[in-house]
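Only a single protein chain was left out; the remaining protein chains are all shown in position.
Per-chain residue numbering starts at 1, and chain names A and B are given in the order in which the chains are listed.
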Amino acid sequence: MNQNAKKVMVIGGGIAGIQSSLDLGDMGYKVALIEQEPCIGGRMAQLDKTLPTNDCSICILAPKLSDCFRHPNIKIHSLTQVQKISKKEQGFTVTLLRKARFVNEDLCINCGLCVEKCPSKVLDTFEMKMNKRKAIYLYYLQGVPAIMAIDKEKCLYLKNKNKEKRVCGFCEDVCQHNAIDFTQTDTNYTLESDAIILAVGSNQYDPTPLYAYGYKKYKNVITGLEYERMISASGPTEGHITRLSDKKHPKTIAFVQCVGSRDVNTNPYCSSICCTYSTKHAILSREHDEEIQSSIFYIDLRAGGKGFQKYIERAKNEYGVKYIRGKIAEIKIDENENPILFYEDLDTFDVKSKKVEFVILACAMIPTKNSDKLAKVLGIELDEFNFVKSSIDSPVNTNVPGIFACGACLGPQDIPHSVINASGAAAKASEYISRTKR
Amino acid sequence: MPQNQKLLKYSSEYSDELSVDDELKKIRSCIQCGMCSAVCPSGSFTALVTRKIMRKALAGDHSVLSGPEIWYCSTCFNCYERCPRTIPVTNVILKLRNMAVREGYLPDALKNVIKNLTNTGHAVPLGGPDSKWAKLREYHKLKKVPPTVHSFPEALDELFTLLDKIKFNARIPYR
Partner (left out) sequence: MDEIRIGVFVCHCGTNIAGFVDIASVEEYVKTLPHVVFTQRNLYTCSETGLLAIKNGIEENKLNRVIVAACTPRTHEPLFRGICSEMGLNPYFFEFVNIREQCSWVHQKDREKATLKARDLIRMGVARAALLEPLEKFQIDVKPSTLIIGGGISGMTAASNLANQGFEAIIVEKDIELGGQLRHHHKLYPGNMDSQEILSIIEEILKNPKIIVHTSSKIKDIDGYIGNFDITILKDEEEIKFGVGTIIVATGTDLLKPKGLYNYDGKKVITQKELELLFKKDQFNFKNIVMIQCVGSRNKERPYCSSICCMTAMKNARYIKEKNPDAEIIILNRDIYTSGTYQETYYRDARKMGIIFSRYNESKLPKVSEESVIYFNESMKEEIEIKYDLVVLSTPLISYGESKELSKMLKVPIDEFGFFLEAHVKLRPVDFSNDGIFVCGTCKWPANVPESISQGYAAASRVTRIISKDSFTVEGATAWIDQDKCVTCEICLKKCAYKAITRDEEERVIVRTVLCKGCGVCATTCPQHAIEIRHYTDNQVESQITALLEGDLVE
């Protein structure tokens, strides 16, 4: 098979995009893996553990990141976005925009000296803004490529570039490898591709508009992804479960299901993964601190995946997790900022309130912010919720021949589903190329 | 046969009547999540469990009409606003009240209101020229007795004509 010359572009470097790239790379295709962040890894890199096995997420992802980076057929284009696409007779021409990194990729060895010297602090988006990083930074500890990047908006040197006197630039002074390059600019370039795989993933629903839950108003009400970072050893609290109001370690935690899902006022669909990820959180909480009592408030308990039902049984029996049927209506706080939850206990008809020390909102998976823009650029159809539209007989095809999709951009799904779809999209891309280029 | 056994009449005339209106019909999409009960301000003081009412209405359970619960609703519309299925919960309750009255169910307290209405033309009458309301009106430089049926008792007849027209008397005897 002479597939060596054939090229596939994978847009999105989360677990789905990584899996597609690795499969295609192994098949002999030249893969361009496009990632808008400074490092690949996506959502899975932010997770602490994965269910139902409680494997450390970054630990099983890291080898894949390295495989991608070191694969002779895969080239990672980080800090890069798709600008334009045009269909050729065979394949596509894609115009990309690479944001300036201001760090020479070939010279930086990720020693971290620059980070120590940098005086400018920025809210860390990888840490769900629960922490600060420097203006020059590695996106996350295990990030690949392991190269620094400079945040243009926050870098004192770059902000004051036009002034007569040079401001800051400590990183440049301290770097022993001359890797800092303030002359870099955003650049447009084009790539040819025989097929495209879309793997742009998903976002977490921002529960701020649900005023009754008091997110952002109450410090001790946080989202699932924030909690994920909090319980992660490499996260902002180094794995310590800590109330944001007083840094105390909570002993009672409530998990609120269906936040921004199964609700026509927000998102009508079921976000699929929350019942089980909250179960994971509850189990991990108890593993962090034996005294923690967790309650999960739900409408229907949805655990259809492999081993999920048993996982829930384990949570109940071995970790003392309480499952309470009833949608949380409102959250208030007492004078110590302890959240109080109001709900009807559907098993007793009683309208009750429960005081806890910490609340985690199981927020829905939603399409990424720019998915509609990207869809327009690619000419692909989205469904009513802005997820990529697919059909039941071709679950990884889009409406455009030659463009395939996988992962959470197709709708809420867990890691195994994303990996399956990712391999599936790789197979379809390869089939498409074989057929059109025979 | 076990005790406390009921026959489910899930498409009885009651729930059928609720299905006529497209908005009210949304009650069918109720997933019994309990949001309406939990946000109900009245529910925290009374026996009103909104979800139970929805469930009974949906199942065509007659007891929802004969019981007092539907009358505890203060029509604040909190439930409607928060329902994840946008079911007009309050409107369903209002509809159920209509149906209850038609069936002849009305709590005693409300019967007194009807009595007041038929006697005075007011659900909440102000009382005579010596009542505290009259004095208050006077203090604010208003007529002691307002220019309503209170001032024109003969207008009561017009009220009865109206009530007769809508067959109110047939359901709630008022005289």
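Definition applied: a residue touches a chain if its C-beta (ideal position, glycine included) is under 8 Å from a C-beta of that chain, and two chains touch if they have at least 3 such contacts.
Not measured: the values here are computed from a predicted model.
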item: Sole residue of A:M27, A:I241 or A:A282 that reaches the chain not shown, by the stated touch rule; value: A:M27
item: Option touching the unshown chain, where A:E153, A:D246, A:E313 or A:E381 are the choices; value: A:E313
item: Positions on chain A where the hidden chain makes contact; value: 1, 3, 15, 19, 23, 26-28, 50, 52-53, 55-56, 58-60, 62-67, 69-70, 109-110, 141-146, 232-234, 238-239, 262, 268-270, 272, 300-310, 313, 346-347, 349, 383, 385, 387, 390, 392-396, 411-413, 415-417, 419-428, 430-431, 434-435, 438
item: Contacts of chain B with the absent chain, listed as residue ranges; value: 1-2, 4-8, 10-11, 19, 25-26, 28-32, 51-52, 55-56, 58-59, 85
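In this text, only the chains that are shown with their structure count from here on.
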item: Inter-chain centre distance, chain A versus chain B - centres from mean C-alpha coordinates, in Å; value: 50
item: Residues of chain A that touch chain B when the two form their complex; value: 212, 258, 262-265, 299-300, 325-330, 342-346, 349, 351
item: Chain B - residues contacting chain A, complex; value: 31-35, 37-40, 43-44, 49, 51-52, 82, 84-86
